[in-house]
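The complex is shown incomplete by one protein chain, all other protein chains being positioned as in the whole.
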Amino acid sequence: MPNAPTATTVSPMRRANHIWANSVWFLPLGIFALLFLLLPSIGLFIGSVTGGPHGVTLSYFGQLFQNQYLDAYKVSIELSATTAIVGAAAGVALAWAVVGGGLPGFLRPFFLTFSGVASNFAGIPLAFAFTASLGPVGLVTLFLSNHIGLNLYKHGFSLFGFTGLAITYLYFQIPLMVLLMVPALDHLKQWGEAASNLGANSWQFWWHIGLPILRLPLLGATLLLFGNSFGAYATAYALTSGMINLVPIVIGQELSGNVVFSPNLADALAVGMIVIMITVFAVYLITNRNEARWQR
Amino acid sequence: MKGSRVWSPIVGVVAFLYFVVPLVATAEFSVQEGPSHPFWAAYSSILSSPQFWSSLRLSLFMAVSAVVIGLVIIVPATYWAFLRAPRLQTWVEFISIMPFVVPPIVLVLGLVHLYGNGFGPLSSRPIMLMAAYGVISMPYLFRSVNNGLRSMDVRSLTEAALSLGSSWPRVLFQVVFPNLRTALLGGTFLVFALIMGEYAMSSMLGLNTFGVYMLLTGETRAHAAAALALISLALVWFLVGVMQAVNRGNVTIGGAR
Partner (left out) sequence: MAFLDIKDVHRQFGNQKAVDGVTIFVERGEFISLLGPSGSGKTTLLRIIAGFEYPDSGSIVVDGEDLTRTPPQRRNMGMVFQSYALFPNMTAADNVAFGLRTRHVPSAQIVPRVAELLTLVGLSEKTGRYPHQLSGGEQQRVALARALAPNPRVLLLDEPLSALDAKIRVTLRAEIRRIQRTLGITTLYVTHDQEEALAMSDRVVVFNQGRAVQIGHPEDIYDRPANAFVSSFVGSTNRLHVQVIDAASGTCAIAGQTLHVDELPAGVAEGTLVDLWLRPERIHVVDPDAPAGSNRLQGIVEDTMFLGASSGVRLSIGDQSVMVDVPRDSNRPTPVIGGAISIDFSSAVTATMGDPL
């Protein structure tokens, strides 16, 4: 401070002390994140570009474009996109039914609690539940063929393929969408009331008010759903016994040593997943920030 | 909205069927072990299986460790950033939600490739799993701690305690933690729900957690698998129920898919 007559100014010692006292509080998080999140991720990246005969190599990333791996990414992305979009549409419809007053009020807490549970009911038990229902001898399959005469498996349906997996994923995707959208829809409802008070019909309301307001939250929630299924492993593994060609499953094969291929290739596959997840998440954060600015 | 009156019930009924039928079917399936067995056969065989209990114990232990690790790393950083270093808040949040972009299978791959070939205690599989679970718990615990701090005017409470002569440990243990308790409970139960059924990471690390036990059972005994699915659902329902009762509207992504 230049203009300090009776100065008790901050000495360098004190400043050092101060920085030390501050950093103590951040050390546990910093060290933990470094050891178990950052270094492993960096390790994957290094692994994916080294190990060839000439030191640094891009050949593993090149291999990702071979049919088998390209296909794994394609199926993973298709599955995530399908369940995200269908889940988002169905989730919004359900959330609006719950929020919009079209259903009896006492159902609201039930649907919300159930959504909380179902969005966390995933992995092995979910696969079992769907096998017991829609598997070849599942009760729904049997019911349909015995009482209605519709034999799903004769018509090419299989729980253990893409469609079956998608139907199963929706069991946690739709509820997650409901939870994500209920707050926004609760808000929207007030405007709905104002709009109908002004004589707007449903279409006018959705076109002029609902969509513009919900556009960004919808996009954000759909992206979250995409990420939510993109990294999923257990459900797919349990349903298909690891036979479906998804990136996590392929990585798992390398890890569990079932299929012998280069660890560096697994690293490259993993880095690819991280890149996709970062992209999705970044878009989500950007849209969310814009939304916040726009709402102010 | 007039339109919603018409189709809302339809949506409601379809959703109800989609969500309830699989559960009913699973329940039915679980009690049909065969004509020679009583209907509770699948359940009693599970509940009397030592592997069931040991795997449940292991998962419970892992969940508790993850929460403890998570709290030890998240609470001090979040608290201090909130109190004295607002500029670091974004960083703490950024680091805490980073696990969202690293899928579980990718995380284990990274850990195994980095530490798998001998790195002292870090190459022990249980420790790797504990750490991995700690990583997954970060976003959830961060959110509960952050919400808790926001709702309790932590700055004034801390300053009040300090001006009354309190030491830092006393501030933490008599003021901050007791008032964070409710908020922490929500995040904690959520993390429990995620970890109790987790399969991908524990199977890769070769540990017989509850998720691995479920899969192994399901490979050989279909009816027992259905029973396990329901038991697991009951567990999740309980944990999420407590979480929701404690803090409304916490939304989750990632974890044990």
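Per-chain residue numbering starts at 1, and chain names A and B are given in the order in which the chains are listed.
Everything below uses one rule, namely that contacts are C-beta pairs under 8 Å (C-beta built on N, C-alpha and C of every residue); 3 or more make two chains touch, one makes a residue touch a chain.
Because the structure is predicted, anything quoted here is derived from the model rather than measured.
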Identified contact with the non-displayed chain, of B:Ala27, B:Val68 or B:Leu162: B:Leu162
Contact with the hidden chain (one of B:Ala85, B:Met152 or B:Val242): B:Met152
Option from B:Ile46, B:Leu88 or B:Val175 whose C-beta touches the chain left out: B:Val175
Residues of subunit B (touch criterion as defined above) contacting the omitted chain: 152-153, 156-157, 159-167, 170, 174-175, 178-179, 181
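Assume only the chains that are shown with their structure count from here on.
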Subunit B to subunit A touching residues, read off their complex: 1-9, 11-12, 15, 18-19, 21-23, 25-26, 28-30, 69, 72-74, 76-77, 79-81, 84-85, 88, 92, 95-96, 98-115, 122, 131-132, 134-135, 138, 190, 193-194, 197-200, 203-204, 211, 214-215, 218, 222, 225-226, 228-230, 232-233, 236-237, 239-241, 243-244, 249-257
Contact set on subunit A toward subunit B in their complex: 22, 24-26, 28-30, 32-33, 35-37, 39-41, 43-44, 47, 90, 93-94, 96-98, 100-103, 107, 111-114, 116-134, 138-140, 170-172, 174-176, 179-180, 182-183, 192, 196, 201-202, 205, 224-225, 227-235, 237-238, 248, 251-252, 254-256, 263, 266-267, 270, 273-274, 277-278, 281
